[in-house]
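Here's the structure we're looking at; comments come further down.
Missing here: one protein chain of the complex. Every other protein chain is in place.
Then we have chain A:
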Amino acid sequence: MSTISSAPAPGMHQIDLSKLNLHQLAKLKQQLDQELNVFQDSLQTLKMAQGKFVESGESVEKITPESKGKTVLVPLTGSMYVPGTIADTDNVIIDIGTGYYAQKDIEGAKDYFKRKVDFVTEQMEKIQVLGIEKSKVREAICMMMEMKVQAQAQAQKASTS
């Protein structure tokens, strides 16, 4: 009843919650709270990344053969733009990480962004699963703490009455 049986990762021991005293339970709960916060932050960051990739994918869709020769405004600085014309509507240059940029055709670019979106979504799902498990453990610790506090209160009443 007081053991948590989510499969422990190799190297972790199964902890019997009822054997821990209130102080240790509080520390454990704190630790779990921190971990849950990290998960939340990671989820936020991943969501932003996902949004960016989706946006890039949509922008690529807009570059079609018909847009060849159309005027666009090209930013030179944060507040200065120059007019330009789209010369190449078949290829785009994509940031693939660590300072490398690769030239791809429109289809390849769309595929790239789709793959990135899928990758990020997968990672988000993994984190959500972990987060739910940790929440369960945290809940169990809270319950155990309440039980202990009650038991202590009763013991005190019994000794003073």
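Everything below uses one rule, namely that contacts are C-beta pairs under 8 Å (C-beta built on N, C-alpha and C of every residue); 3 or more make two chains touch, one makes a residue touch a chain; residues count from 1.
Simple rule for what comes next: contacts and distances are computed from a predicted model.
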Could you tell me which of "Probable prefoldin subunit 6", "ALA-interacting subunit", "Dynein axonemal assembly factor 4" or "Gamma-secretase subunit APH-1" is the UniProt name of the chain missing from the displayed complex? "Probable prefoldin subunit 6"
Which residue, A:M48, A:V74 or A:I93, contacts the hidden chain when the whole complex is considered? A:I93
Answer key for A:A26, A:I86 or A:A102 versus the chain not shown reads A:A102
On chain A, the omitted chain is touched by residues 93, 96-104, 108, 112
